[in-house]
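First the structure, in the form of structure tokens, and then the observations on it.
The complex appears here minus one protein chain, its other protein chains still in place.
Read from first to last, the chains carry the letters A and B; within each, the first residue is number 1.
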Amino acid sequence: MSAGPTPGSPMADAATATAAVEPIPPDAVPEAAGAPSPRGPGGVPRRREWLLTDAPASRSQAAWGRRYQAWLAFRRNPLATVGLAVILVMLLLILLAPVLATHDPGIQELGNRLAAPSAQHWLGTDELGRDVWSRLLYGGRITLGMVVAVVLLVAPLGLLVGCVAGYAGGIWDRLLMRVTDVFLAFPRLILALAFVAAMRPGVESAVIAIALTAWPPYARLARAETLTIRRTDYVAAARMTGASHARIVLRHVMPMCMPSLVVRVTLDMSSIILTAAGLGFLGLGAQPPLPEWGTMIATARRFILEQWWVALMPGIAIFAASLAFNLLGDGLRDVLDPKQR
Amino acid sequence: MTTRRNLLAASGAAFLPWDSLIRAAHAQTPPGVIVMAKQIDDIITLDPAESFEYTAQEIAGNVYQKLVTTPNDEPSRLTGDLAESWTASEDAKTFTFRLKPGQKFSSGREVTAEDVAYSLQRVVALNKSPAFIINQFGFTKDNMAQTIRATDPRTVVLTTAEPTATSFLLYCLSAGVGSIVEKATVSGRAQGEDWGNAWLKGNSAGSGPYSIVSWRASEAVTLQANANSATPPATRRIIMRHVADPSAQLLGLQRGDYDLARNLASDQIKTLSGDRSYTVVSQRKASLLYVAMNQKNPILAKLQVRQAIKMAIDYEGIQRNIVPNNYAVHQAFLPEGLPGALTEKPFKLDVAAAKRLLAEAGHPDGFECSFDFFSGAPVGDIAQALQANLAAIGIRPRMLPGEMRAVITKTRARQHDLALLRWGSDYFDPHSNAEAFSMNPDNGEDARNKTLAWRSSWNIPELTARTLAAVKETDTAKRVAMYEALQREHQQTSPFAVMLQELETAVMRNSLRGMQIGVLSDRTSYATVAKG
Partner (left out) sequence: MKARLGALAATAASIPITLLGLAVVTFFIGRVVPIDPVLAVVGDRAPADVVERARIELGLDQPLLVQFWRYLTDILTGNLGRSVMTSNTVWEDIARFFPATFELATFAILVAAILGIGLGVLAATRQGSWADQAVRVFCLAGHSLPVFVLGLISLLVFYAWLGWLPGPGRQGIVYQDMVEPITGLLTLDAALANDWPAFWDAVLHLIQPAGILAFFSLAYIARMTRAFMLAELRSEYVTTARAKGLSSTRIVWRHAFRNTLVPLVTVIFLTYAGLLEGAVLTETIFAWPGLGQYLTVSLLNADMNAVLGATLVVGLIYVVLNLLADLLYRLMDPRTR
């Protein structure tokens, strides 16, 4: 399936389309999604001018200017801004969990099970009388922590495999893409289930399992980008100066793949959240007493007819996080890929 | 086709799409048919000589008859099922059964001694999982032609290797594995040496009130009335539908899609028990929930530590708050309802005493150990409550939830520290549980009999001998007294904290009558269940 330049099908992946984004010089890569901190001289108006000038004096000025313009474009997208805001608020909430939590998330009160929301328990209590609000706050750390862990595992791995395959070509390309295809051919949740079952249900195995199923699209994406980058002049130039292959891949090819990768990661966040929660729901993700959101729904679904709020609260949390990431990713894609706007 | 057409015609439905749209949305189960929502994915075979699972046993109990049985209203009394009478020889080794006349298989043929002998020989020859219940009397493939005989069309003679208490033999014969199948039908379906096992996995040839129409794994089992049965049931058809999710069972019950829900959780039962349109039927099952403490762990091997753990558990609080309708507090290895069961409850939550015992054992600050348990509800909830209980006296369990079979695999390999486990009795005799909990004839790694005591590496030559003596005792009253003494000692010394006994609860629409839940799964009977 790796016969053509874009393996499988050209449409296999929505984000592949961003491969067509004009090449940005390697040193102009945004480290994080649209988070500029202009270090330009002077006050706000001058900084703005400096950033928006048509004739940048230096490469870094041009780079910052481009970032600033992306940020402006991003800000024009109200939905994406909402997404970003929601994510920031959530991060704040879970970072401040120890301050904001009204109870210890692990303390049981068997006599006060499944209580309705009240002044004492803002979101009610769960099946063992634990405070749902406090559990949600601490649970966010686990759920979002899992997501971050997966991304940290997946993005570099996929990037490496894809770049090496695309850059080296030939037998390496075939071999690596074959492995990628094998993993792609697996039903995603089933593979994750199998891995978790083989290890032992828990946060770590869930992270590894999701990572195992999530990397192939990144590899394909990175490979597709690499194939176009490989032919560009500056890679040829780098080669002429005698740079080693490793250096070219690491310093020149990989950074070029970053923008599309960032978009892909943001959009993937939501599906990782959903997979993690799905594993939790099937009893194979984080295990009780850990307050992971999917696990909380799984245990509370038994009470959905009578004490619906117990299951609904983590459901809303998952939905909000997932939607926020989707909105943000969608906005980022618009900014980074003008063709799809 | 005819069945449903008749049903629809009877309820006055016309064959118009819109009409059926409404019908499907507001389905009521048709008359003469009872629809039961139940978790039936435990079934792996319906052959009574092979099945050991709860649902399969329950079906066998309604499809087959045994020589003897125990009535649900007085579970320790033995009565004839197919047998009219029985006698034991002086030496307690030869037992003669006389069959009732006029008992018929679903094919219409009469049950003969030939069928009985065939069925029991079949169990011995196949030697599947439950066969040991019959085999423990010394029957083997080689001697079965002499030891299990039909001497005339209505007489069966069994010869045991050792002198045997009559009640022990009869209780064992009353287990699901003692079901009588029709020789003519089954032997006609045999492939090679399989004694018709492949065919009986999904079909039936019995004389019980029902026969099996179909089984589709993890989907449904359909039973229909055996018109030739000595007591034909009131209900024509029983459909057991696999509904994994208790909430879905509750919804379906409320919507009228099911007449009967079998796996509702305590909280759901609580909400329904106030509603007069439902009837709740509940029965103590021969099934225990207990904490096993592996004696390979040197800390848990200390008697004071074991006692401390038993005192740290909030039996009442857990039962009352988490599982009020699904479990009852019980602390002896023989569950209530079985002969010889001990109802004394010597342990209750006493944090101070438990801490004192831990300190005496040299662990004033507690210790850490692993804790395996099945993650499904409500066992997972109970495990978390136990975690909090143990933490109160300083023990820090590492929680290791898993699939039921994964937990069993681990404890069978003796790799656990603490484990929260469930044990259901195999047959009605006290020996079933006594053997499991208080016998360990060989504590070596390759022991033939890996009893529960073996799995916790509890080496007990003296208790083993006493348990063996109890099973051989032919005087019934003396035998019961021996079991009570065994249980009392077991409570104080064993590495098992028996906590709860399961209550099986079925909730049905109040138009239903006559559902009987048995202490053992194969005693649960649909014979008298009917729509009012």
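Keep this in mind: a residue touches a chain if its C-beta (ideal position, glycine included) is under 8 Å from a C-beta of that chain, and two chains touch if they have at least 3 such contacts.
This is a predicted model, so every value here is computed, not measured.
Chemist: Which of these touches the unseen chain: A:Ala85, A:Leu100, A:Leu152 or A:Ala185?
Modeler: Among A:Ala85, A:Leu100, A:Leu152 or A:Ala185, only A:Ala185 touches the chain that is not shown.
Chemist: Write down which of B:Asn72, B:Thr96, B:Asn127 or B:Asn443 is the residue touching the left-out chain.
Modeler: B:Asn127
Chemist: Touching the absent chain in the whole complex: find that residue among B:Thr79, B:Ser214 or B:Ser277.
Modeler: Missing-chain contact among the listed residues: B:Ser214.
Chemist: State which residues belonging to subunit A touch the missing partner chain.
Modeler: On the subunit A side, contact with the omitted chain comes from 1-4, 8-12, 14, 17, 79, 178-179, 181-182, 184-191, 193-195, 197-198, 200, 270, 274, 277-278, 281-282, 294, 297, 301, 304-305, 308, 311, 315, 318-319, 322-323, 325-327, 330, 339-341.
Chemist: Pick out the residues on subunit B that sit against the missing chain.
Modeler: 1, 3-4, 7-8, 13, 15, 17, 19-21, 23-27, 29-30, 33, 35, 41, 44-45, 52-53, 127-132, 198, 201-202, 213-214, 216-220, 222, 239, 241-245, 247-248, 251-252, 254-255, 257, 402-403, 405-406, 408-410, 412, 426, 447-450
Going forward, only the chains that are shown with their structure count from here on.
Chemist: Spell out the residues on subunit B that touch subunit A in their complex, using ranges where they run on.
Modeler: Interface residues on subunit B, with respect to subunit A: 245-247, 250-251, 265, 267-268, 271, 314, 317-318, 321-322, 375-377, 380-381, 384-385, 387-388, 399-403.
Chemist: Note which residues of subunit A are touching subunit B in the complex, please.
Modeler: 106, 108, 110-111, 113-114, 127-129, 197, 200-201, 283, 287-289, 299, 301-307
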